[in-house]
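Heads up, one of the protein chains got dropped from this complex, but the rest are sitting where they should.
This part shows subunit A:
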Amino acid sequence: MNGPTKMYRMKPIVVHDFAVELPKCMYRMNNIHSSRNKADGTEDHVSLPNQKLDIFDQVKQFLKNSQGIPGMAELEAKQNDILKQLEQLKKQIHSLKCDLNIQNDTSSKVIPKVAQCTASKRTKNNIPSTIVINANPDSPPYSLEILQRLLQNQIALVVTSYLHSTIASLPDQANVLKSSLENFKLPAVVPVVNVSLIWKNISSNVEFLIAHTPISGEVNFLRYLSRSTDTQLSYDSDVKSNEIDSLLDQCYLLVRAKTKTERSEILQTLQKSLSKSQWLAGRSQPSVLDVAAYSAVRQCHLAKDLNVGLGKWYERSQALVTS
């Protein structure tokens, strides 16, 4: 549709933009076309081909000229009618809007339930899909082994183990744990959490990374896990949650303890907490505390130093792994 370029080009028939040589003998007048602003009505019908009026000006001129034209009144009346109709339409739409709003309000009463459902679902998947755990091979995190098995129906902990360059070779105990973790067959249906277990030379026993700052301590990892998942491990609603928390700290201290007396003191507090129940803190179900305590006892090779009650508890914990 690029017509103009395809058409035959013609010379303009009337050339009107050349300079006119005015005779000097006559009286000189101002150019009337150049002073449009001062122009009065008489000039308006002289439309020059070069002059480009913008639409606003054109409308103005038209209105000026059309005063007194007979059809004008009718047109005005028509326009008023249209405006009234528009007003009505607007009202209708507004009322429709109001109706919809009411409907929204009624539906909002249903929503909380839905939200609750998704929320509870979300808490289960609150852990990111990849977790990096740094572990010291001298005190392997046995808790992972129990967790993997305890939670197998809720979360699939897929462990990939790496050896960091700060460690020359993996000691036997760590190797055993590594192969146990990597070879565990998980059911395929549950959400997967990929755990990168890096054996590394670190000061504490376990470090894990969620964001950029590592959080150290195996028990803190367990706390995190129990808080961000909704499994039998969580103890937030437990009446003894304070006791569990303080005992978790004791488990952390057990791993760091250097003397025998320190260790036996901690074991005694564990013993008190166990008293005659099946699991620590007087529970009938294993909790994070049992997982932490089992791991700490095993890391310190204290299984032989346990008394009868704790010894049976230790065996029960171990059974969680093998079962």
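We adopt the following convention: a contact is a pair of C-beta atoms (placed from the backbone, for glycine too) under 8 Å apart; a residue touches a chain by one contact, two chains touch by 3 or more; residues count from 1.
Methods note: contacts and distances are computed from a predicted model.
Colleague: So one subunit is absent here. Using its UniProt record, which name fits best from "Integrator complex subunit 13", "Aspartate--tRNA ligase, cytoplasmic", "Mitochondrial distribution/morphology family 35/apoptosis" or "Tubulin polyglutamylase complex subunit 1"?
Modeller: UniProt protein name of the non-displayed chain: "Aspartate--tRNA ligase, cytoplasmic".
Colleague: Tell me which of A:61, A:196, A:232 or A:278 is the one touching the absent chain.
Modeller: Hidden-chain contact among the options goes to A:196.
Colleague: Kindly state which of the options A:134, A:148, A:273 or A:317 is in contact with the chain not pictured.
Modeller: For the chain that is not drawn, the touching residue is A:134.
Colleague: Which one, A:83, A:168 or A:239, makes contact with the chain that was left out?
Modeller: Of these options, the touching residue for the absent chain is A:168.
Colleague: If you put the missing chain back, which residues of subunit A would it touch?
Modeller: Residue positions of subunit A that touch the missing chain: 132, 134, 162-166, 168, 196, 198, 200, 209, 212.
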